[in-house]
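Data block below; observations after.
Here the complex is missing one protein chain, while the rest keep their positions.
Up next, chain A:
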Amino acid sequence: MRTQNRASDMFPYLRSPGQRFNLQLLQEAAYRELVQHLDRIEGSTIIVLDEAMIGPFELVTKPKFFADRGIRLVALKPDLVFPKDIKNIVYVLRPRVSLMDQLVGHVKAYGQVGGRQFHILFAPRRSCLCVNQLQNKGVIGSFGRIDELSWSFLPLDADVVTMELPNAYRDVSIDGDTSSLYQVAIGLVQLQRLYGRIPKIYGKGVQAQRVWDQAKHLGMEEKSLYNGDKGAIDQLILLDRGIDLLSPLATQLTYEGLIDEFYGIRQNKLNLPADLFSSDKTAEGRRPEEHLLETSEKKTILMHSGEQLYAELRNKNFNEVTKLLARKAREIHTQMHATSQDKTVQEIKSFVENVLPQLMAQKKSTSEHTTIAGLIHEQVNNTTFSDDLAAEQEFMVCADIDKPSAYIEDKIASKADLRNVMRLICLQCAAASGLKDKLLNHYKREVAQVYGLEVLLTFSNLEMAGLLHPQTDSRAYAVLRKTLHLTVEDNVEVDPKDISYVHSFYAPLTARLVELSLKPLGWQTLKSQINNLHGPTFEDFQAQLIGIGGRNAGSTVSEGSLLHVPRVVLVCFVGGCTFAEIAALRFLADQEDNNVEFLIATTKIINKNTFLDSLMST
């Protein structure tokens, strides 16, 4: 029991005060599962982590957990060396057949030591293909336990859970491998197991519907879920990434979104070259204990809601951030120098003991963020950035949307970065709700003539992924832009009144759908408005199962009567979401009129670069 308490105490940021759900529970559950598996293995142990599993591990464990148990962690590499006295080698892997060769190599090289055993924990599913492969190679006999670590959603922040599956959208749309959808369904059941039955479900999109069908089916096997009262979550909104491909392609203009696009935030951490930061860091500048594995000369900055200043800045439009930082610096300055005025020794003492350390910490984080903001500022002021942004925004307002874009043509002609060119073409396609055959062929010819014939394969991938497609009659985006006010004319970036600030004047469709569904009869009204979007619009109710626990039947009245308590809405993005979308939802939650708390679930946090990279790779 005590170890468990400690386990969640290490992740204080997963619970924010006054929030109706507590993601520490999720962290504990995941951690407990891992410990249970490890407890079944006796003797000295070393854990070998698949690179793709390092992230998930960092979300729910700390190096200390393993140090306490005397377990070493190493990353999976073909040429690993295992010390002689290690009895158990536990691999924690994503189920990928390609990894098996490395395992086979290890077994052949180090399996001869007496009493040594190899084990595998597949996350999230035990893969029979992989096991099959080990069988074919004749090494299965060296493996003791082959289990699964059924981690689906893992807590990223106090209001975000993620599956850390960067290729979820690609796998489904291009390869037709729907494993991730099934995993989301399992994840939704797991969440309900922890937080109780979700009574209302809304959703949009083909894959969203699929996920819900499967989750419902899986849930039916757990009757206990439906016997109790409703849980902490009041509503689920399932959104298929496929209904809104414009938002993930657009440049995010929030602080967090920009950092992610330029430098990449991994599991709440940002790694930047250490020499960018001023040198006051001597002792505690780096926090090596935050890393499960080594790091080189990098400075790691924590990026989650537990960091006070960052929590304040992350969701703001970048134009507001510089101002906020300046103000912050002034505040700290005045507070620091307040001491020099006449004060008693007692007062100074209490200042030094209580206030000063806090101030120093604030000063440190302010300086860190000033540095980061400075870096971003440079990037943003780059001419290509602003030209790209301008072109992007032209598309968003549907200007000259059906003609070949001169900007794109110029980009191609000057052989600019292919990913960015493809992104702009996809953006145009999304905004125009498809490209005319002639136009698409024109782009294909242009791009192929400049970048080589191989880009045809890239085009093919993007076509399969639905990012490029022939024009439909409905013109969904153009219509919705008007009806749902996706672009706002009198935009304000500082102290905004509308979610559109996250892209300067464009409100992500997904976030707008959630916003509108919050209104009374919102979903009913929306239903007719969004039927031009591809995929079904659905809703469902999970009533309490009457018959067994007859006693509880009376208590459902409470659902309606507690109006002043904020609703908890689980917004689940099937195929990933961006920081801008999260920022928009957080903005909505901050508006008191809405009286709502969001729990955001996603397969992975994506941005325009990572999204396209996953789709363009072969």
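Assume contacts are C-beta pairs under 8 Å (C-beta built on N, C-alpha and C of every residue); 3 or more make two chains touch, one makes a residue touch a chain; residues count from 1.
Assume contacts and distances are computed from a predicted model.
The subunit not displayed here is recorded in UniProt as "Vacuolar protein sorting-associated protein 16 homolog", chosen from "Coatomer subunit beta", "serine C-palmitoyltransferase", "Centromere protein L" or "Vacuolar protein sorting-associated protein 16 homolog". Check A:Asn441, A:Gln524, A:Asn595 or A:Ser617 against the missing chain and you find that the one touching it is A:Asn441. Set against the missing chain, the residues A:Ala361, A:Leu456 or A:Val494 yield one that touches it, A:Leu456.
The hidden chain makes contact, of the residues A:Glu51, A:Asp68 or A:Asp175, with A:Asp175.
Interface note for the absent chain: among A:Lys108, A:His217, A:Lys436 or A:Lys482, the touching residue is A:His217. Against the chain not displayed here, chain A makes contact via residues 97-98, 125-129, 132, 175-179, 181-182, 185, 210, 213-214, 217, 220-221, 223, 383, 406, 409-410, 412-415, 441, 444-446, 448-454, 456-457, 460, 545, 547-548, 618.
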